[in-house]
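Down below is the structure, laid out as structure tokens.
Of the protein chains in this complex, one is absent; all others appear in place.
Labels run A, B and C following the written order; every chain starts at residue 1.
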Amino acid sequence: MDLAYSPTQARLIEAALTFVEDEVIPAEPVARDEAAARPPEHQWDRLPVVDRLRDTARELGLWDLWVPEPWGQGLGALDAAPVAEASGRSPHLAPTAMNSIGADVGTMRLLAAHGTPEQQEQWLRPLADGTIRSAIAMTEPGVASSDAHNIATQVREEGDELVLTGHKWWTTGAMAPDCAFLLVMAQSAPQAMRHRQHSLVIVPRDAPGLRISRNLTLLGQADPIIGGHADIVLDEVRVPRANLVGDWHGGYSLAQERMNPSRLLHGLRLVGVAERAFDLMAERVQHRVSGGRVLGQHGLVQEWIGRSRIEIDQARMLALRAAWFMDRDDERTATAVSQLKVVAPAMAGAVVDRSMQALGALGVGPDTMLPELYSYARMLRLQDGPDEVHLLAVARRELRRYS
Amino acid sequence: MDLAYSPTQARLIEAALTFVEDEVIPAEPVARDEAAARPPEHQWDRLPVVDRLRDTARELGLWDLWVPEPWGQGLGALDAAPVAEASGRSPHLAPTAMNSIGADVGTMRLLAAHGTPEQQEQWLRPLADGTIRSAIAMTEPGVASSDAHNIATQVREEGDELVLTGHKWWTTGAMAPDCAFLLVMAQSAPQAMRHRQHSLVIVPRDAPGLRISRNLTLLGQADPIIGGHADIVLDEVRVPRANLVGDWHGGYSLAQERMNPSRLLHGLRLVGVAERAFDLMAERVQHRVSGGRVLGQHGLVQEWIGRSRIEIDQARMLALRAAWFMDRDDERTATAVSQLKVVAPAMAGAVVDRSMQALGALGVGPDTMLPELYSYARMLRLQDGPDEVHLLAVARRELRRYS
Amino acid sequence: MDLAYSPTQARLIEAALTFVEDEVIPAEPVARDEAAARPPEHQWDRLPVVDRLRDTARELGLWDLWVPEPWGQGLGALDAAPVAEASGRSPHLAPTAMNSIGADVGTMRLLAAHGTPEQQEQWLRPLADGTIRSAIAMTEPGVASSDAHNIATQVREEGDELVLTGHKWWTTGAMAPDCAFLLVMAQSAPQAMRHRQHSLVIVPRDAPGLRISRNLTLLGQADPIIGGHADIVLDEVRVPRANLVGDWHGGYSLAQERMNPSRLLHGLRLVGVAERAFDLMAERVQHRVSGGRVLGQHGLVQEWIGRSRIEIDQARMLALRAAWFMDRDDERTATAVSQLKVVAPAMAGAVVDRSMQALGALGVGPDTMLPELYSYARMLRLQDGPDEVHLLAVARRELRRYS
Partner (left out) sequence: MDLAYSPTQARLIEAALTFVEDEVIPAEPVARDEAAARPPEHQWDRLPVVDRLRDTARELGLWDLWVPEPWGQGLGALDAAPVAEASGRSPHLAPTAMNSIGADVGTMRLLAAHGTPEQQEQWLRPLADGTIRSAIAMTEPGVASSDAHNIATQVREEGDELVLTGHKWWTTGAMAPDCAFLLVMAQSAPQAMRHRQHSLVIVPRDAPGLRISRNLTLLGQADPIIGGHADIVLDEVRVPRANLVGDWHGGYSLAQERMNPSRLLHGLRLVGVAERAFDLMAERVQHRVSGGRVLGQHGLVQEWIGRSRIEIDQARMLALRAAWFMDRDDERTATAVSQLKVVAPAMAGAVVDRSMQALGALGVGPDTMLPELYSYARMLRLQDGPDEVHLLAVARRELRRYS
């Protein structure tokens, strides 16, 4: 047992933290200003500051860490973990800069493992190069999409084409014009058994019949840097059959395969979210005075600081453990990831909330990242399966050991 | 001891609930659409739907309930309590419709008790008539304004004028053109003892030297219905000495006098916030299916429902108790209000949060009031004194009983 | 709506608090010493100090408050509520002194309402006079007895006799020789529908075939003052048919009838438990020094004080509301009682726990009542139905309103 970071980890964490602290965080207000200055018809274009940061990330070797070789660096989960955490300190701008937005990473890994050579050439390569982006169209309005049974978008074969009809929303990233395609989960065999009902299809964002009806604000945030969260109607959208990813009716297992790496990535990022909020709190309470003492001398504020530090450190250990299991294909991976899924979003939300309280009105207003950090953490209590689903999954696996 | 509503309460609660459920809540999307359709230069104008609702509120006898006679109905705290709760179900639109926005109510009560006849004629009457609105300029950037010592805006006498210089923010309502004046808390005697340092001054919103620099979003919400939250610079703003409210250097006690009624009103409103979120949750879980059962049959969801119901009912009782003490000028009023201040915002935030989780992605997006309810509740953990200040105040009063 | 205590309540609460503070609490160490000095063969005899306290309680008009007329004072739930709370400050000795141990009160009310004149003469009168005590034999080992279906003790008719066989435990009070009889819940019709399976039978404690096998310690406490918690084997125990209470097969509804008054009584008592623990904490933190300051000046300790006060006051209001509903036979009684059942035991446990932490090693040792208060509160999270059962009952009633 050895808890020291490996040389690879140590090098990467140093590079990533420096990049995030020295380049990305100072660029946040620049991004906000650039976004605010865009005319409405260009409001989802890629920001100049993002291109500058991407160049720096490439120079520092922080590009495509999670993307399999030969398209990316193909690092293991544990080696890349500290970078994922560091990027969580600026959870929209840093992943965008490092080409590690969750949806893109998941899509690239999926195409690397299951895409045809043509798909890899047409979609994976430009994604890995950063010339395009992608989005996952999974969630649907009106139902609990964490239960795949509830997915109602239909896809059928017609000659050499696949035809899709349905309604997706919370398709993160799809508002942006540089999002070239969507990976759409659709029902191809409604009567089949649970795991053989769905197919996964690449749908170009400009396909006829695909209509982006609006952006969904997330707790009031438009999230322009990551391309928003699109509400999308698919009305008899036709794509070549070659756009099928993996097997016909085999979409469910592909989607599942995406999930644990995505949850791990998000769990790590949430540790970074919490560290950012912790920084803001710990700095602030040194200076803000109430009742004749700086806040940092008040017992209740120290309690926030102490609990936050403990909870962050515990969540990081859960995440590193999950990464370690994942690298070994250990059968405990799923449980470890579920544990992380239960802990990390709630922990990050709690730390952000304490930080807001410590900052007072400043903390709930537009002048710090706390509102965006809060929205990000809050969404992740729902995304990739609500916490409760994972909590009960942990419980059921435990109970099986005793029956 | 009698826990039944009085006939006045029963009549008012019936009228108020009907108004809110049948008129106000259906008007929320109308207000949203009207707000979105305004050109930028009119984005803070009063909405047509608000004027329609105000007419209805007047007809139903729900206008100016908290405003002292002869300007308003002058109801006692307990009699008006159920209406305050009902208005919390739509916490921006309903109070606006009933002329019971907290800042306006506080200002009207203050001017009724301490204003000169001229002030009452010039400012209180149109406020009570609803032809103008007002705002309280108390909080300042960079400091913990819950501690009056930290207030740095200066006011000095020059001949027949008062001259104000400083920086205020989170001046709720002041973005709206129908906000005719601000009640500004400023330091008039920095060296005096704590309770004789400040003066309270009426400053017309169009006074030269007063500049509204921007609106502050609250967790991403612009809050257009209530007139936003203004960031305001006062640069040698001159007003007639007749604009002084109460005594010179007597502002602190006036501000304190405002506080407990304001906290009570907000506490009651938060019970309504929670009831609204509870409604959304309880309706939704009857229909949303996960794992083959509607959510409402899952034990964890039932736990949310059960705990929320209990917490809401307990908070309402705390609020009614505080109102009962207040009507009697009971010495326990301050503690009862502090207890409510600790409980109600956290309770409402928790119920809204559970409701969001039950609604899934719908709950964090723009299609329900939950994000606005959340922001409203979150702000009130800071406004009128952070929860922690009140918690410790409760503790210290207890400890005095034992020393 | 009027939150003031009625004259009856005010008089009773004054008398009860004085009795508990001036007579009962000083008698606690006397009782402990008397109990420790008894020889093993008399270890469950009534203590001399109890008889002295009972005389005082009678003189003060605090005897048999909850017992229906003509046997007792027959006070309403709300009128007697403050006395129940006061007695919770010494939750074993005070109820014993006032003849208001929960099991006895329940049994007396049951016999007053459903007993035959002979049963009332033979069992109810001496119970009300305090010459005997009783016990309820409901719970059985190995099953969740909150679900009546699980009760396995059998009773059958044989001629003029009823014959009982089974195993009961946690029969509180039955270790004491002055416990003259047990009210035994037994299955008389296992195949009948759920509500017509059981019968309730008076079984003299000295009936042949009834064997008290041991006392069950409750979290290590023997609870000698209330007569312990007996483990009892019934082996073909024969009693006259006249010992049947109510209808044959009608035991379930009688047992249910007992429950809500019992839960209310215990809920009120738990408020008193918490007040006692609060007193100990608040007194102690004025004197105990850590880090150069008395504990009461530490923010975290003030947080305990503040939260405890708020939680206690909220629980009391829940209890008074439930009593108010009960006196009116309001249909909301069951839900209000369930809310109290969820809140009060957990609240009392939490306050006791904080008090322990504030007292340090003193608080977990034998020199204060805190360990007994803790055990008492902990048991009540299980007794009269586990908290979770009531929480879900509250939820289900809410959900019905929305379906």
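Keep in mind that, in the parts below, a contact is a pair of C-beta atoms (placed from the backbone, for glycine too) under 8 Å apart; a residue touches a chain by one contact, two chains touch by 3 or more.
Predicted model only: the values in this text are computed from it and were never measured.
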{"item": "Displayed chains contacting the withheld chain", "value": "A, B, C"}
{"item": "Touching the absent chain when the full complex is considered, from A:S290, A:Q339 or A:S375", "value": "A:Q339"}
{"item": "Selected residue (touches chain absent from view) among A:V239, A:L268, A:V285 or A:L362", "value": "A:V285"}
{"item": "Positions on subunit C where the hidden chain makes contact", "value": "139, 141-147, 150, 169-170, 216-221, 229, 288-291, 295, 298, 300, 356-357, 360-362, 364-366, 371-372, 374-375, 378-379, 381-382, 386-389, 391-392"}
{"item": "Positions on subunit B where the hidden chain makes contact", "value": "298-303"}
{"item": "Residues belonging to subunit A that touch the chain removed from view", "value": "1-6, 9, 78, 279, 282-283, 285-286, 296, 299, 302-307, 309-310, 313-314, 317-318, 320-321, 324, 339, 342-343, 391-396, 398-399, 401-403"}
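The definition used in the following text is that only the chains that are shown with their structure count from here on.
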{"item": "Chain whose Cα centroid lies at the greatest distance from that of subunit A", "value": "C"}
{"item": "Interchain centroid distance [CA atoms averaged], subunit A/subunit B, Å", "value": "37"}
{"item": "Chain centre separation in whole Å, for subunit C relative to subunit A (CA means)", "value": "53"}
{"item": "Distance from the mean Cα position of subunit C to that of subunit B, given in whole angstrom", "value": "44"}
{"item": "Touching two or more other chains - residues of subunit B", "value": "391-392"}
